[in-house]
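A single protein chain has been omitted; all remaining protein chains appear in their positions.
Let's look at subunit A:
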C-alpha cells in the first residue's frame, strides 16, 4: 500500500474514546493514562470533531517540539484558519486569540520578548516582599478563627493581586477580576449560574478596557503598557489582540497557581509526616517538592495544536489540519521516565515534568507561579502547622479538562495571633509601594526588590 492509498480511517489508528470533559476522566485519570500509554500512546478520538491525543512522554516531547505543529488561532479566517490551543473551542471569546499562546513564529517571538523582562526569575523575585504581605494579610483575616478556606481565602487572592500589580491595574480591583476567572473555569455554559458569571466577565472586560484607556492617556508601568506599546512588524496591535494578550496573562496568572496550591495543601494534610519533613527540611525539599506537586497535579493538563504540514512523528502519520491534544498531565505519569509515577515523592530526582509545557511556548508565568506557590506554602506551614483539611467540605472541579482545580478547600487549625492589618488596608499600603517604587517596570528598567 502506498502512502497515497491509505484512507483516513486506516490512518487514524489506533482509536481511543477520549473525553477530557467527562467526570470519569478525573476519577479514572491514572487508569486511563496507563491504558493509553500501554496501548496507544498516540490515539485518534472521535470526540470534539475528531482529534489526536498524545499520552506518552516521548510522543508528547517529540510532538511539542516538532516544527510542523502550529499554535495559531485565526478567528477571522484570513490566514491559516486554525483553531488554536482549545479543543473544543471555548464557549466564550471564540473570536479572540489567546495572545502569544495562539501565535506562531515570528510574531510569537516578538511579543514574548516584550513580556519576558516582566516575568523572568530576576523580574519576579523583586516582588517577593510584596507577595509575603498579601499572604500575611490573607492569613491574618482568618488566623484568630482557626478556620480558613485555602481556595477562597488565600490561594485565589494572592496570584490575582500580584497579577494586577504586574499589569498596572489598581490592586483594590482584584475582586472584579478574581471571581469570574475562577468561576468561568468550573461553570458549565448550561449551568443556571452561567449568566451571572458571564455578566461578571463583562464587568472585567470593561474594567480592563478602562485601564487600557487610562494607561494610553497617562502611561503607568506594567504589562498593559508593555503590550499597548508593542510593535509587530513596526505596527501596534489591534485592540482585540491587546485584549487577547491581557486575557492570557490574567487567565494564566490566576487559577493555575490556585489549583496547584490547593492540591498540594490537601495532599500535605493527608500526609502529615511528609508535611513535617517538608517544613523542617524546607531548605533541601521546597524546590523538589514544588516540582513534584507540579508534575503530579499538573494544573493545566494539556494544550491543543494543529498540524501545519503533513508529517510523520513518533510513528504516526499526521495530515495538515489535523488537531492534536498534547497531554502534559499524562506525559508526567509515564513510567518510562518517572519511577512510581502515581506516587508523590517530595525529593524526586530527574523530574523533567511538562507542567509548564515544552518548546517555545513554555509557560511565560512559570517563575511567578513557583514563587507565589512557595510563599503561600511556607506561610501556611509556619502559621498553621497543624492545619487539617475537611474532606466532607472539599469541592474539586467536576472535570479536569481545562484546569485541574478546586472550588473549596476548608481547613481547621489551632488559632494564632494576627501579625498586621487585614487585606483592604494592606492593599492600600501595597498600592503606594507599587506606585512609588515603580515595581511594575520591567527588570531591564528597575532591578530593585520591593521594600515594604
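Note that a contact is a pair of C-beta atoms (placed from the backbone, for glycine too) under 8 Å apart; a residue touches a chain by one contact, two chains touch by 3 or more; residues count from 1.
Keep this in mind: contacts and distances are computed from a predicted model.
**Student:** When you check the chain that is not on display against UniProt, which of "ABC-2 type transport system permease protein", "NADH-quinone oxidoreductase subunit", "ABC transporter substrate-binding protein" or "Ferredoxin" does it turn out to be?
**Tutor:** "Ferredoxin"
**Student:** Pick out which of A:354, A:397 or A:413 touches the chain that's been left out of the picture.
**Tutor:** Of the candidates A:354, A:397 or A:413, A:354 is in touch with the missing chain.
**Student:** Tell me which residue among A:306, A:366, A:399 or A:426 touches the hidden chain in the full complex.
**Tutor:** In the complete complex, the chain left out is touched by residue A:366.
**Student:** List the subunit A residues touching the unshown chain?
**Tutor:** So the residues of subunit A touching the unseen chain are 65, 113, 116-117, 120-123, 287, 291, 349-354, 356, 358-360, 362, 366-367, 443-444, 447.
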